[in-house]
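Every protein chain but one is kept in place in this view of the complex.
Chain nomenclature is as follows: A and B, assigned in order of appearance, with residue numbering initiated at 1 for each chain independently.
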Amino acid sequence: MTPANQGPPLLSVERLITEFRSAEGTVRAVDEVSYQIWPGETLAVVGESGSGKSVTAMSVLGLIPRPPGRIAGGRILFEGRDLLTVPPAEMRAIRGKAISMIFQDPMTSLNPVLTVGFQIAEAMLAHGDMGRAEAAERAVELLRTVGVPNAAERYQQFPHQFSGGMRQRALIAMAIANRPRLVIADEPTTALDVTIQAQVFEALRLAQAETQAAMVLITHDMGLVAELADRVVVMYGGRVVETTDVRTLFHAPRHPYTRGLLASLPRMHERSERLTPIPGAPPSLVNRPSGCAFHPRCAHSAGRLPCRTEVPAMREVEPAHWSACHYAEELQDSRERVEA
Amino acid sequence: MTAGTRAEPLLKIDNLVKHYGVRGGRKPAIQAVNGISLALRAGETLGLVGESGCGKSTTGRCIIGLEQPTGGQIVFDGKPVEHGRRAALTAMWRDMQYVFQDPFASLNPLMTVFAILSEPLRLSGMKAAETQARVAELMRLVGLAPEHGNRFPHEFSGGQRQRIGIARALALNPKLLILDEPVSALDVSIQAQVINLLEDLQDQLGLAYLFIAHDLSVVSHICDRIAVMYLGRIVEVGTREEIFDRPQHPYTQALLSAVPIDDPDLRGRRKRIVLQGDPPSPANPPSGCAFRTRCWKATDICAQAVPALEPKPQARQAVACHHAGALTAEPA
Partner (left out) sequence: MTDHGVAAAAGDREGLDVKVRSQFRLALGRFLRHRVAMASLVILAVIIVVAFSAEVITPYSFDGMNLRAARLPPTLEGGHLFGTDKLGRDYFTRVLYGARTSIFVALVVALLSTLIGTLIGATAGYFGGWIDDVFMRFTDLVLILPGLALLMILIAFIGEGSPLQIAIILSSLMWTLIARVVRAQILSMRTREFVEAATLSGASAWRVIWRHMLPNMLGPIIVNATLTVSSAILIESALSFIGFGVKPPTPALGQLISDGRGAMQTQWWLVTFPGLVIIAICLTINFIGDGLRDALDARQAQRS
């Protein structure tokens, strides 16, 4: 199922720690997070607000505002090089060429006074060695690839003449313009309507087919994960709690948080009488619970001491299935999720 | 509960119209709501779904009187809603309340929870001692500890804040709650808590809900009947089963098929209708059927006549489509 766990990973985040200074003191938004992504695969990073999923990605891109932010530890290896030691000028070159990104709000990512086509062509001119005419031609082609109708005409238009879904597609076109090896998409469809979301999924799929780029998909939407991801990293309270391939994650999750999350979702075609929520609320970073950050909400912990005192380490509970739960073994067979 | 025994629905909306910017503006009016009719029985949950800009929130705001409708009639609990008369509205708000989407924006940041919850009670003339008891009761009802009444909104999480908003709406024992995207601003793991709370409250208090949402999974879970809106009109209305299992309108079909299903085994095995283009602007809706510009079934008649919302021979729900029918034809 996983495409290529053999061979070196394209990106390897290792024990990354990112902190922010705030009025409350230093908060650790990302706490020893590790994950890998191999060439060509789609890795979903799932979590709720405050889980650290976006901050991790911003750290990879070198876009943590400093101050108040600070990378306090770990390594980010991209094709074998540690991005944390790359000089800023070179980092800018990597960002936008080898690694590109798609943000949640397409309006803030496009310059309102330049035509969309110009901005896509510009991205290529800044990083490639093609001529202006060639860049323009390829920009139209890219717009067509991601499903923008009348691409040649749209090339000439300004961002405000694009609808939200159209803008997001233009951003996808821009993100793949330089044939990046890694695309980081942060909640790319959250701000969009359902029918427009479907269009953007298609655009993402087409873009990935076109470039064979690996994609880190940051989202809270389990439906999107099921539709697009190969492997999944689940984050909670600034740490990774579970990682495995997408089918195993949905059918045999081995962390109580993942199980709780899946059980709590209302489903269109399963009308159980009552939803099974996770009690409580996600932890605030200032006031993270001791031990396992999930223990106050955990249905499985039953107040056992290690949950409250020891931070559980990630363990390979089955081949290629990692979980940070002291009692992951107990979750082996019992499938909490009610099948229809 | 008493209204349920009567034949009359609790809420009846007849040809509601809301246009913005008509007054002497040079720009064309925004036709936010373009003649919708609905009925809601006591104790029932009616879902109003559609994408942003379809007019679902405007409909809710017109019903409760936060907006003045341009046309149409709304009858609540046997009495026509008089949008111009403040006293009549204030009286109506004892029986009809609103829950806002954003639990951060809907609570006054400078007031304690007690002050927020006691406001409707005191304004309705309740004595201080009685108010104290009622606030505690309300907080317990929505799953909050009454001791936390002296805290400020920012000391609560998003889900708890939404509970406070619900408690405020329940203060005067209303018959109808208009819920405007009540869970869409909440974290995934919290949404289920609030949905369960809403269902419990409905069971205990016999409330009717008008549930405005764009998330079809949530709607399918909580609603008895569902009305699907597109560009200011209702395109299909029926029971949950009718809408979700046997949708007849092409837009409903597309909407349902666009929802990602959280089962990786179904990936690629499900027919997905990807609509072309974007919804048209409500300032300049297409002639005839508003959906025809994105519809794979559209023919000449769709541009000429607005399809009436009526039951079709093959289905029990009302559908506003010239070519209504089960999903067989492949979208172009």
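What we mean here is this: a residue touches a chain if its C-beta (ideal position, glycine included) is under 8 Å from a C-beta of that chain, and two chains touch if they have at least 3 such contacts.
Because the structure is predicted, anything quoted here is derived from the model rather than measured.
Visitor: Can you say which of B:105, B:266 or B:301 touches the chain missing from this structure?
Guide: Hidden-chain contact among the options goes to B:105.
Visitor: Kindly state which of the options B:123, B:145 or B:326 is in contact with the chain not pictured.
Guide: Residue touching the absent chain, from the options given: B:123.
Visitor: On chain B, what residues meet the omitted chain?
Guide: Output for chain B: 64, 66, 90, 93-94, 97-98, 100-102, 105-111, 119-120, 123-124, 152, 154-155, 157, 165, 168, 171.
To be clear about the criterion, only the chains that are shown with their structure count from here on.
Visitor: In the complex of these two chains, what residues of chain B are touching chain A?
Guide: 51-52, 157-160, 187-193, 195-196, 199, 214, 216-218, 220-222, 240, 244, 254-267, 272-279
Visitor: Could you please specify the touching residues of chain A with respect to chain B in the complex?
Guide: Residues 48-49, 149, 163, 165-166, 193-199, 201-202, 220-227, 229, 246-247, 250, 260-262, 264-269, 271, 274-279, 281-282, 297.
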